[in-house]
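Here's the structure we're looking at; comments come further down.
For this view, one protein chain was removed and the others were kept in their places.
Letters are used for the chains, namely A, B, C, D and E, taken in the order the chains are written, and counting of residues starts over at 1 for each.
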Amino acid sequence: MSQNALMAEQEMEAMTLLFNGMVDTCYKKCIPGHYREGDLTKGEAVCLDRCAAKYIDLSEKIGRQMTEIQNTLAASQMPSQ
Amino acid sequence: MSQNALMAEQEMEAMTLLFNGMVDTCYKKCIPGHYREGDLTKGEAVCLDRCAAKYIDLSEKIGRQMTEIQNTLAASQMPSQ
Amino acid sequence: MSQNALMAEQEMEAMTLLFNGMVDTCYKKCIPGHYREGDLTKGEAVCLDRCAAKYIDLSEKIGRQMTEIQNTLAASQMPSQ
Amino acid sequence: MDFSALNNEDRVYIEKVMEKKQMQDFLQLYSKLSIRCFSDCVNDFSTRTITDKESACTTLCVEKFIKMSQRMSQRFAEQHMINQQ
Amino acid sequence: MDFSALNNEDRVYIEKVMEKKQMQDFLQLYSKLSIRCFSDCVNDFSTRTITDKESACTTLCVEKFIKMSQRMSQRFAEQHMINQQ
Partner (left out) sequence: MDFSALNNEDRVYIEKVMEKKQMQDFLQLYSKLSIRCFSDCVNDFSTRTITDKESACTTLCVEKFIKMSQRMSQRFAEQHMINQQ
């Protein structure tokens, strides 16, 4: 397999993990566990929309922070030229 | 790999997920977390047997409902003949 | 793939599962969910060190117990010579 | 995801990966729904059959979860597009 | 599962998959038991050694879980047969 194919596969894996994390977390934050009706109530729908937007933004912020931490770590282990 | 082999592999995956879901859920419903003895008490054993029967039945009901929802979805996206 | 390569792969899988189990469990036992500072407090660090030592010891004890149970099971199914 | 950069052999590989993933996702959703709706809806172990109340609760639970994940797929697609620009 | 429909090459593939799955299942059970029994039984972090009470609790916890999953395997096999007929 070429490098491109592996990259595409990992991109898909990252998107699935992000989507699943968002769905599980926002379900817990926005949907109470007693089911009176199958449709989403107005309140649940608004909560889910805001939760989705916030989750994706926060996740990108965390990604940047993790990469920063990794770079400082890598730099600190670099043999001092 | 032939289609048959892939189908057999997926059938095994589905059985494993069903069994693991049943074990984890019925453990939480039937076994309290303080361990006075290694054997299953009468009450725990009866609860586990009933939980297993109910879990498998409910899981099949959910499977049928999911397939129905998928079919209506697919139909609604079908170009109207 | 030779048997050695498969064994090495499984050894790595076992180590990852042990490490991840230890990190998730000790995080819940030692770190409260309100983040006043990014560094580990003295108390959190001491708790994590002890938790790591105990987790690894207990996990090895559980491994021995599981192997014992499997052996007695295998022996009981052995055709009596 | 833009796969135009991939040559033929890679494209076949990715399509097979995606096909397996789709099956995997369906099995995972099915397992997650069974665990969640059983935990939320079933609490009566004085009998080994599903009561009407438990069955009704499960139907609503499945419907609610699927409608929720459909809505989230739309938001995810929109939000992700915005951030990619 | 009836594998008679599979030709030789598929059968070898499935046997290898099952062998890997059995090893995978053992590792998953081992990890799940370590997490569950440690969480339920170990709460004293004033020392770095396992106390006798914690050790005894863990032995019972492991035994209980294994006896439970053996019983559930039997129920699963019986129940699944009934539903397949």
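The criterion applied here is as follows: a residue touches a chain if its C-beta (ideal position, glycine included) is under 8 Å from a C-beta of that chain, and two chains touch if they have at least 3 such contacts.
Being a predicted model, the structure only gives us computed values, none of them experimental.
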item	value
Interface partners of the hidden chain - shown chains only, full complex considered	A, C
Absent chain, residues of chain A that touch it	10, 13-14, 17-18, 20-21, 24-25, 28-30, 46-47, 49-51, 53-55, 57-59, 61-63, 65-66, 69
In chain C, positions touching the absent partner	1-2, 4-5, 8-9, 11-12, 15-16, 19, 22-23, 26-27, 30-31, 33-40, 44-45, 48-49, 52-53, 56-57, 60
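Simple rule for what comes next: only the chains that are shown with their structure count from here on.
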item	value
Centre-to-centre distance between chain E and chain A (centres being mean Cα positions), rounded to whole Å	30
Interchain centroid distance [CA atoms averaged], chain B/chain E, Å	16
Junction residues of chain D - those touching two or more other chains	41, 59, 63
Touching two or more other chains - residues of chain A	none
Chain-level touch network, classified as line, ring, star, complete or other	line
Interchain contacts, given as pairs of chains that touch	A-D, B-D, B-E, C-E
